[in-house]
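The structure that follows is given in the form of structure tokens.
Here the complex is missing a single protein chain, while all its other protein chains stay put.
Up next, chain A:
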Amino acid sequence: MSLSMSLEKLATFRTNNTRASQETFKNASLILKTAKQLGDDGWAVLEQLFLASVDIGRLEVADQCLKQLAERFPDSPRVDVLTGIRMEATESPDVALKYYTQQLNADPANGAIWKRKISVLRRSGKIEKAAEELTQLLDTFYTDVDGWLELADIYTTCNQYILALQALSHVLLLAPQNPFYVLQFAETAYTANDLPLALKTFLVVVDMCERDIDSPKHKPAVGISVRAWLGIKLCSRRLMINSTPSASNTPIPKSLNLIEELATERVLEVYSSQGTAARRGQAAEGKDVVVGWIGAR
């Protein structure tokens, strides 16, 4: 593979934030020696290669990258983060934690170091401390979507669904255009047993995803809207059996029957259509299960 092609590929990985470590490693290790001559781009590649090689356990390559980077940028906070990551790879969490705390004392507003520290805290089981630090971080850096998602995740693992919903609501405010976050909100609301809220939010997902389709009636749902339709079906079915009160005082839609009917249609259509082009001719996977579940109500 030629140099320019590898470089191009690596640049795409960088912009898309792809974690294809094996491939990154293969592409980037060709240019490890010549990174210095590549100019500004070369340093970015070195950082990328460092992360990839830590990821796949080639620590000797990682050390080479780190050495070059540290020589070029002696006081860079970015290199400090990399040093910390290298430490996490081999040292005990306590050592890494100590390093991060020390760095944070020197510069309390260094978000990257702070986030690493939180991740180490979480990984070593100090969930409470991690959540506390993460809340503080988000209090300072409010616009950090990933931080809010992580907080929601922490709360979810602790069965604190209401708190997770609150964290997710900040995510929605910060990235209102992303239907995946809305779907996560809906599913968390469902888990928190706030069915009317979940139903409404699932409907918002459908509304967002199928907005640009001209005649949605004749096309089976694709992508995350399948999941959303299944969610709608679940919520409306449970709401029809017994209407639980909503923690967020969301009213139950009046046209519940129609929604349930529509959701059934849509879900069945996905599974009865002849699948994608790759598996044409055979019924969609899991069809029996879904049809059985819907028929069993």
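As a convention for this text, a contact is a pair of C-beta atoms (placed from the backbone, for glycine too) under 8 Å apart; a residue touches a chain by one contact, two chains touch by 3 or more; residues count from 1.
Basically, contacts and distances are computed from a predicted model.
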item	value
Per UniProt, the name of the complex member that is left out, chosen from "NADPH-dependent diflavin oxidoreductase 1", "ER membrane protein complex subunit 3", "Dre2p" or "AP complex subunit beta"	"ER membrane protein complex subunit 3"
Which of A:119, A:135 or A:169 contacts the chain that the document leaves out	A:169
Touching the absent chain when the full complex is considered, from A:2, A:15, A:37 or A:249	A:249
From A:182, A:267 or A:290, residue that would touch the chain that is not displayed	A:182
Touching residues (missing chain, whole complex) on chain A	75, 107-109, 139-143, 165-166, 169-170, 172-174, 176, 182, 197, 199-201, 203-204, 206-207, 210, 216-217, 248-250, 253, 255, 258-259, 261-262
